[in-house]
Structure formats: structure tokens, C-alpha cells
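We show some of the complex, not the whole, and keep each chain where it was.
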Amino acid sequence: MANDVQLSADGKLQHLLHIEGLDKTLLTQILDTAESFFNHADGSIVKKPVLRGRTVANLFFEDSTRTRSTFELAAKKLDADVLHFDVKGSALSKGESLKDTLQTLQAMHIDMFVIRHKENEIPIYCAELVGPRTAILNAGDGNRAHPTQALLDAFSIRKHKGGFEDLTVTIVGDIRFSRVARSQIAVLKTLGVKTLRVAGPDSLLPEDVSAMGVEVHRNLDDAVSDADVVIMLRVQKERMDSDLIPTTDAYFAEWGLTPERLKLAKADAIVMHPGPMNRGIEIASEVADGPQSIILDQVTNGIAVRMAVMSLIMSGRH
Amino acid sequence: MANDVQLSADGKLQHLLHIEGLDKTLLTQILDTAESFFNHADGSIVKKPVLRGRTVANLFFEDSTRTRSTFELAAKKLDADVLHFDVKGSALSKGESLKDTLQTLQAMHIDMFVIRHKENEIPIYCAELVGPRTAILNAGDGNRAHPTQALLDAFSIRKHKGGFEDLTVTIVGDIRFSRVARSQIAVLKTLGVKTLRVAGPDSLLPEDVSAMGVEVHRNLDDAVSDADVVIMLRVQKERMDSDLIPTTDAYFAEWGLTPERLKLAKADAIVMHPGPMNRGIEIASEVADGPQSIILDQVTNGIAVRMAVMSLIMSGRH
């Protein structure tokens, strides 16, 4: 199984491809390491030169300024050199295969690749190809996995709620096509969330949703009731342009998180979103900017979590 | 007024949005600080790690290799980490608002944004949004302001002329649509230039030119006569494609700085241009490359001036 590729024989993290196969101890170690990068006096993130002399390369086959920037910032806070590959202008467009490109970059003694690709399992393929000498970090592949997003979400929940065991967490929206939702479910189940709910229109629930081991809701009011954490997912443009969603107004009426609906959750519930948000489609601005929103704090935590993954992988290689 | 946003309660520089509102003492402090970054033995710019651990992000909504590069070099000479945002590929093109983008980047603990935008006052909006915790540097907005260009021009004049009080400075060309001209006029008036002249065809003078507190000339020979400093502005391509300018040949005949016309200025007059130049349109090559031109020195000075602004803003935040 793919687990083998992510972990060394003695259980050390070698690549980060998906949450599946990582146990509670390892996930907790990642969150604790992320915690250690914060200066608790002022909430800032500390610079630690543990990747000094190392090179991290970004290979983004899909645009993502936000994810690319937080990986870059994380690498620089660890004092790594960072290379960007504009994959559109690269040898791939001259007909060189992904395999040749990766092996060529590996021959440049790059230590870590951060890869985003629109096709599922490309990062697994890459990890199998490069072997343990070079690390692969999945920054999102197809609709399959986005492990650092899920880890930063778990970190954010623990930071604001103290743990996972007593929580009801609700994930709302496009569960079907969302790599974020898939990775969130995996991480939160492993970390022991008591009640994990997903909610969305039938058209955006996966066919195998009943096998996911989560409560399925087809009504937002029910899904949000007494929740400790409400995670709203982005409605992708492709979904709006398809028949899967009626109109954005109708979507907001049925599935948008409004201040009224949020009142159904616990009084101290927190609201999360992976960004970028569609205000007025999946979330009302009053909620996005309101006191229960920790959406901007998620961004900050994303840097520390990515630093944690990078430093753990690199320390595991010695 | 916008002054409030740029300055802290005790008068320290927090953002640089425009020249208006900055007094002679503060402008002189910026020029003196820029001076301190030069190694006077060989004219080189010294590396000073005063922004070590800080992150500067470039947000250029308009192309400008020259301005972007000098800001990047300035930041690196101060040992900051520099992030580039290709704003075209960013979340803004996914419908995320500028507000969400800025707040997201701020949540990444970026210390300073360098912003260029084709619309007026966007940097003011950004400064009001991010507050004093994050600094905004205006790298040019619409036809309103380009404060670092004006500061480097002032620095260059002081370096070559020793001061401002006795000078006649002439600015020639597209005064109407030029953010550079507007900021130059503001900085040179505050620094006490004795005679400040603007000159250009009627179509390129602003309607309120008589209220600008400068001498207005509609003839280049008159405008240049006995000047100590002649600043030629770039004729933008948009202007050439419009009816505002007859032909480039006709423009050069009437408004181009030729060796003959330059003889009307003082014998030791200097010639400046913000670049990139249109040789043979606003300036003759013999003048651009001649002994009175300090055009390339302006580029060098631009790095020191941007270092000065960045380091003053950062020191004002502690």
C-alpha cells in the first residue's frame, strides 16, 4: 500500500502524500512540532535554520498562490533555498516526460519537491520514482488529497478547542470533489473527533458517502446544530458552471452559513474555511469576518504546520 | 486625511503612500538614511541586515521590471525574505476580493507589501485595511503618486547639486497623466526648490495646472533656459496611440531634449529621466548618453532610497 512509500522501515516520515497510513502518534508529533515554531509571547513564527543548505523546489502544475506562498515562506523560515519551476514553460512542454523532469531535478540535488497536480496520485508516482533520497510533499492532487491543509485545520482546531475527543465537527459543501474534505475526514477520524458530520446537496456528496464513517446530513440546520466546529468548503467555479448546483443564490439560501444558522451551533463554535472564500455563496460576510471565524488564523497556522512537516521529513533522513 | 494613515501618532513613517503630508524634516531624514547606505570609497551600496527575519511581498498588478527589481534588491540588501505574487495567477482571478487577499497575506505574517496598481488610491485603501502592523509601500498607483521615484529624484538632485534652495528645476512632458510628475512636484516644493517649472503641450497639462504652484511653460526653450535640472518624462504608449500627441516626430521636434536645447540651460545643468526612455521621442540619444545625464545614477540611487524607506518604516514599528 501507499503507506509504505510515506514511511521508512522504522516508521519515520519520508514523504507526505496523504493522511491515510499516518497514525495518531505521528499526526500528534506533527502538530506538536508546528506548535514549537510559535513564539507564544507575540504569536509570531520563529525562524529556525534547520534546512540551511537544503533546496526545496515548487512544482505547481495548477495555480495556487496561497498554498505556494505558504510553502515558500515555511521553507525560507527554515533557511532553505527555494526554487520555483514554472511548469508551463518547462521541459514538460517540450515533450520531456514527468519522469525525466523529476530525475533531472533530483540530479540537481534538490532535497524536497512540493507538488500540486490536477491528476490524482501523481505525488505517489513521484515518491515511488525518486525514492527516499528526495522527499515529495503533496500540495494537492486532483480530488484525492491535500494533507497539509488537513493538518493545519487539525492544528487550528486543537489550538482553539484544546483537543478532539469531545468535539462535534461539521464539514459543509462539496464533499464529492474536494481533496480538502477527504483529507480532513481522514485526519479528524484518526485524531479521535467524537462526532464528524458532512453536509451538502446530494449532487455534491460522494456515492460512497455512507462508507466514509461519518454522519451524513442533507440539511444545513441539522448539520450545524450543537457543533463545536463548522468547516465551510469552497464552491469551485467548475461546479457553478455545471448542473450540479442550481444558482449561486439558491446555493447560498440552502447551504450558505449565515449568522442565523451559526446560532444553532454551540455558543463558542468556531468557523473555518480553507480559502479563498466565495462570500455570499458558501459563507456570509458577517460570519467570515465575525468573532467566531478563525479563517485568517488558519493561514498563519499553515506556515507552522508546513515547517513542521518539512523539518520532520528532513530529520528523518539522517 | 490620508496623512494620518502614513504617520503614527508620534510622527513616525508607517506606510509610504504619497509625498503629501510628509514634512521637510522627514523627507530629509529619508535622504540622509539613503546616503548612509553608500560606501563612499567605491560608490557601492552596503549590505545591512536590518530586515533579517522580515518578509517583503511584491504585489504588482501592473508590470514594472525596473521598479520591482530595485525594490527586490533593496529588500535583499537589508536581508529580508522576498515573495513575489503573480497577481494574474492569484486568488484575485478566482474572484477573491483584494481585501481577502491582503488579509490572507497579512495572516502569513508578511511585514511589508510593495504595491503597484493601475487604479488611484488602492495603496491608501490597503493601508487603511491592514493597519499599522503591516506596512504598505506605494510603487505607483494610477496617475496619482509614485513616491519612491520622487524621493530618488530628490536624492539624485541633492547628490549632484548639494541642495535645493537655489535651484531652477524643469519637468517636461506628460504632466497630466504622470504619477511621477505629481510626486516630484510635491517633494521638490517641500524641500524648497526656488523655481519649479513644468512644460508640455496643452493636451498633456492638467486642467488645474495653474493651481499647482509651479511655473507653467508652453515652450521648451523657455522652460529649459537657465535651468539647473531638466527632468524629461516618458511619453507613454497610450498617449502616442491617442489624439493627445500628433506624431512622435512632431513631439520630438517640439518637446524632445536635444543637445542644442540643453545648451540653453546652465552649463552645469543635469538631465534626468525616470526610465525607460523613448530615445528620439522625448530625448535625443546624444543627451541621454551625454556627460550631463545622470539617468543611470538615478537607478543606483533608487536602491538606496528604497532601502532607506524600508528600514525607517521597520524601525518606526518597534
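For reference, chains read A and B in written order, and residue numbers begin at 1 within each chain.
Just so we're on the same page, a residue touches a chain if its C-beta (ideal position, glycine included) is under 8 Å from a C-beta of that chain, and two chains touch if they have at least 3 such contacts.
Keep in mind that this is a model prediction, so the values were computed, not measured.
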| item | value |
| --- | --- |
| Homomeric assembly size (copies in this file), of which only 2 appear in place | 3 |
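Assume only the chains that are shown with their structure count from here on.
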| item | value |
| --- | --- |
| Cα-superposition angle relating the copies chain B and chain A, to nearest 5° | 120 |
| Distance from chain B to chain A - Cα centre to Cα centre, in angstrom | 41 |
| Chain A - residues contacting chain B, complex | 44-45, 47, 63, 65-66, 69-70, 72-73, 76, 237, 275-279, 296-300, 303 |
| Of chain B, residues touching chain A in the complex | 53, 55, 81, 83, 85-86, 89-91, 94-97, 100-101, 103-109 |
